[in-house]
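First up is the structure itself, then whatever we jot down about it.
Removed: one protein chain of the complex. Kept in place: all other protein chains.
This part shows chain A:
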Amino acid sequence: MNIPIIPETASSVRTTCPYCGVGCGVRATVHADGTTEISGDTQHPANAGRLCVKGSALDETIGLDGRLLYPHMRDSSTSNLQRTSWNQALDTVAQGFSDIIKRHGPDAVAFYVSGQLLTEDYYIANKLMKGYIGSANIDTNSRLCMSSAVAGHKRAFGADLMPVCYEDLELADLVVLIGSNTAWCHPVLFQRIAKIRETRPAMKLVVIDPRRTATCELADLHLPVKAGTDVWLFNGLLHYLSQHGKTDAAFVAAHTNGLDEALAAAAASSADPLTVAKICKVNVRDLLAFYDLFASTEKVVSAFSQGVNQSSAGTDKVNSIINCHLLSGRIGRPGMGPFSITGQPNAMGGREVGGLANMLAAHMDLDNPAHRQTVQTFWNAPRIADKPGLKAVDLFQAIEQGKVKAVWIMATNPVVSLPDADQVQRALARCELVVVSDITEKTDTNDYAHVLLPALGWGEKDGTVTNSERRISRQRPFLSPPGEARADWQILCSVAQRMGFDGFRYQSVHEIFDEHARLTAHDNAAENTGRQPRLLNLSGLCGMSKTQFNAMQPVQWPVMPAAHDEPQGTQRLFTDHHFVHPDGKARFIPTAPRTPKNMPDQDYPLSLNTGRVRDQWHTMTRSGKSPKLNNHITESFIDMHPQDALLCGVREGSLARVSSPWGAMVARVQHGGGIPRGSIFVPIHWNNQSASDARIGAVVNPVVDPISGEPEFKHTPVRVEEFPVSWHGFILSRHDLALGEIAHWGRIQGRALTHYEVAGRNQISHHGQWARQLFGIHDPDADWLEYEDKTAAIYRAVHIRDDRIESCLFLSPRPDLPSRTWLASLFAKDMLEEADRVGLLIGQPIEKGIDTGSTICSCFGVGRNTICDTIRQQNITSVAQVTSCLKAGGNCGSCVPEIKKLLELTMAATEEN
């Protein structure tokens, strides 16, 4: 366990959730026994006390198991990572980088950082790279999620500005969710929408997404557009608005440029709704219903996320959406505007300090000499990067080509998350110096590290993050640094100093924040510069004392100095219709639609879509530690249409291999019911630590948007084929096991157990021997129960020690194994009862009805069967009734769409009977 900073009972710290871009306030209460209680911060404006299931389970992710606690270096003779001292490690990094810079110039080194970093960490990384090393080779995993939105904002508004606030979602009469499974990926925002719709039933929700996701359960209209056709759709909308006179001519005339070109482009591609409907593969009536609804509703928020951004036409998609808001003048007013929902907790903060290869700092531009001058002067830096650096995908290609020879990866796992992820492995394998800072000891990326540095994790680190509505919130520590772990900014500063750079002598994180705030205000007044002022301005937050910084309340930028004590944040941008292009006007961008770069063909007939699942985060280094979260979806999967499965010769529940020209992965086929024909969906989270071969990144094509450099994660031509195995099985064990060579495995952290899903091709001649060996049982008198159907190759064994279940193993040639839920629950018992023992080999309790099924509500641990049974028995007709009976859905509410679906299914089934 970490050592809590505040050991008294009931002392709590207000901090911010480290998962998605909603940026919910969290209250962490550390109890005297060292346990931590997590609750939503009722005073935080983003969530007002709500938390999604991931946030609620944060306490299960802060344990020290699997933590990287000490610096390590790869021993040249054994090529194993060996523990080393900080001095040694830092010297190696500093010398390595200096050396390579001396030999090959500053562009031969790079940082690849992350939206998981705090703003202050980001600030230092950017300052070191751009101002001192003199290269712009710092890019971030934010490139993978919202760089198209950044580019779109810059093209339309002149800077990376997000005009709206969360409240606008509640004030709108129409919310359009585009390429966003908000219910699963930004649950608290979705709950805010759902809640307000209860009081304002007239408010409409339209979801535009190729998949019928959980988000669609609450939608009035779902447009299942074909992947990659969004620009046709929104060009059509722009044309429709123009044709039907639903424009704000005065606004357009006074505050925008470029309408004619944009309209011409729209008319060229999308003048005919029938054609648009055909291209987008949606029902033309639905399409027109959407156009009409948009046209006739004044207060519209168009919220978009990765489904828009992760595309080779991502930037155009963003602009095609913004165009519609500009034409109708729906921007800068309550309840309306385009809204980029960011994926990561601090993607916005990273953008603010210039954490992308094509930005400078404080929303200043690399290609603007005046901006470069401003920043260099402010930093008093020896040099300043003067051209954009390598963006994520290009960066790793440059590493493989030997152009970049040293890379420092911080708080991200590119071997899992980048497209063409096998290429990332090749690149790192040949890279001269790979430095990795992380909180986790074993990740797919750490395998390639020469130097491994232990960083602080959530609950330990201190600083700020910015959420999707520009709100800066404090992440505050409540646990002391474990082992020798250090804050990322400290590690960076130590290396910078060892490289001989001044300007990195910070005593505490608040000094960095202050410097960042001052930079945003520096040289940033119209009267001084004659230029458009930069809207990112934190002058109201400059000069805070450490105490003031510690007490800082969540605030939305721009933050101007206030007459009174409290700094004044800004809820909405562009309320004065003033944009930040030199002419102060917004720009329409003509968007000529184009299909995804690689289209399906005979060899790769399906298109791959990737994304998140509800209860996991990124590459699972944290969420994967939580048994509660692992209960929802235990394994990676390939969601596909049953007819496609038939054509591919795969069946639900069995394993299949997805491959593209770039790579392959293996997962279990499922028919979730939300996938149109011709495409499949695979989640992004699983990796080499959690499964034998589940890195979907390896399959994704390394195609990027030409402007934003954001990869096309939502569209890769693939084929699906059977992954033949001769047996399937699962293992639950109190201890981690060495599985050895096994064709397929998945590892799931459970409560007091590790759960493995396994499948093999080898013939096991003696199941009993094999199993005993696997569990390391040599005592012939061990309490060992087994069931064997030798010819059918079915084998089950349970090992009990001192009346406590120690491990169990179920094997079958088919994937039709019993439910793991009940067996897993037995691990919580110190003593098995007789009735439990009887059911062990059956894998279910002998008394009927105790198997609650897969967990639907993770908060209260309510299973599917329990919900369905209750619905039937109580004749329940609404989710609220389910909640009042079972509590399910009553906490975070992220399972409400699933409950709703169960309600429909159960009610339909009851009617049939």
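Side notes on the structure shown:
The rule we apply is simple: a residue touches a chain if its C-beta (ideal position, glycine included) is under 8 Å from a C-beta of that chain, and two chains touch if they have at least 3 such contacts; residues count from 1.
Rule of thumb we're sticking to: contacts and distances are computed from a predicted model.
Among the names given as "Formate dehydrogenase subunit delta", "Peptide/nickel transport system substrate-binding protein", "NAD(P)/FAD-dependent oxidoreductase" or "Protocatechuate 4,5-dioxygenase subunit beta", UniProt records the absent chain under the name "NAD(P)/FAD-dependent oxidoreductase". Among A:V718, A:I794, A:V882 or A:V896, only A:I794 touches the chain left out of the display. Here one chain is not drawn; of A:I196, A:L288, A:L785 or A:M907, the residue touching it is A:L785.
Think of the hidden chain as still there; on chain A it touches residues 781, 783-792, 794, 800, 837, 841-842, 846, 848.
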